[in-house]
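Worksheet: the structure to be examined is printed underneath.
Every protein chain except one is present and positioned as in the full complex.
Letters A, B and C name the chains as they come in the text, with residue numbers starting at 1 for each one.
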Amino acid sequence: MQVLLQINTNISVQQALDFVQTPECGGVVVFVGNVRNVTQGKAVTKLFFECYEPMALLEMEKIAQHMIDQMWVKKVAILHVVGEMFPGDTVVVIAAAAPHRAAAFAACEYAIDTLKETVPIWKKEYFEDGAVWVAAHP
Amino acid sequence: MQVLLQINTNISVQQALDFVQTPECGGVVVFVGNVRNVTQGKAVTKLFFECYEPMALLEMEKIAQHMIDQMWVKKVAILHVVGEMFPGDTVVVIAAAAPHRAAAFAACEYAIDTLKETVPIWKKEYFEDGAVWVAAHP
Amino acid sequence: MRVLLFGIAKDIAGAPFITAEGVSTVAELKSWLYGRYPALRQLRSLMVAVNKVYAGDEETLKNEDEIAVIPPVSGG
Partner (left out) sequence: MRVLLFGIAKDIAGAPFITAEGVSTVAELKSWLYGRYPALRQLRSLMVAVNKVYAGDEETLKNEDEIAVIPPVSGG
């Protein structure tokens, strides 16, 4: 099995790492996305992630397959949270293992960039004075 | 403290991650280098890492400072093993936290590329039929 | 036909799914949605997924399809 996909109320970097590590791959690159405590100068009190899960898993699968088919990656893990999160919490983990490190870097960055564009997950940011769905409006 | 440097007989990805994670940084990129079981078609039985430790720490410090001063990184951890290692073992961990993920990717890749060029650590690969110091000869 | 809603689209419609009538393409569904929920016009984009795949405006819709409105995503 080359791909681990997970959408869950909590996710583990170690699990992603354990999944992708293999003695045939010298380089593993992991991206860990955390909740920031400030957005555009305003303090964030909490976040809520909503997900169209069956489609999100399919879009994550497309990303992972592209990494393997086109970007010289051997194993991929993509983990994303749903539900309520707080500053400092880890909300996304992407791990890519490849025989050569440049491939692992390029593929991991491709994965997080593409996830943010295509995977149907929505983030609502809560502030002291209200809440907004991130990136919803121009 | 913005920089964690460590040269040790064993190193932990989690320790690097715990050190660099901070709620002001949305993106953390981690590079994990593992011992491959095959080099240029030959099975690797073990590795030995030797290190000129005081100078290696200074060179690692230069890398970390460049990431922070020039590459928009807030926190850095660079961990490298010494001694005997086996296929699958983790030998280097570099973690970079930055407010924006592109900076974290670029800086982490810069760090491992530069470490392999400047930090005085030497790897000896053991095969069934002998051993070589990696990259010593043209 | 039944249409799933997520994120801000769900908030605007006030429900996790709605029933759209008299639409047979993605383009017609979008027009119907914009007419019924003008606040959707303010969004940066509005996509429709048919059977969990992003669909172009020309795509036809059948009653048995799983149809979902996808406002701008913001995962990660």
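Methods note: a contact is a pair of C-beta atoms (placed from the backbone, for glycine too) under 8 Å apart; a residue touches a chain by one contact, two chains touch by 3 or more.
Predicted, not measured: the structure shown is a model, and the values here were computed from it.
Q: For the chain omitted from this view, which of the shown chains does it touch?
A: Looking at the entire complex, the absent chain's contacts are B.
Q: One chain is left out of this view; which of B:6, B:22, B:37 or B:118 touches it in the full complex?
A: If we include the chain that is not displayed, B:118 is the one touching it.
Q: Go through subunit B and note every residue touching the omitted chain.
A: These residues touch the chain not displayed: 33, 49-52, 54-56, 58, 80, 91-92, 112, 115-124, 133-138.
Rule of thumb we're sticking to: only the chains that are shown with their structure count from here on.
Q: Measuring between Cα centroids, what's the chain most distant from subunit C?
A: B
Q: Provide the C-alpha centroid distance between subunit A and subunit B, rounded to the nearest whole angstrom.
A: Chain centroid spacing, subunit A to subunit B, equals 23 Å.
Q: Round to the nearest whole Å and give the separation of the Cα centres of subunit B and subunit C.
A: 47
Q: Mind pulling the residue numbers of subunit C that touch at least two other chains?
A: none
Q: Of all residues in subunit B, which are in touch with two or more distinct other chains?
A: Where subunit B is concerned, no single residue meets two or more other chains.
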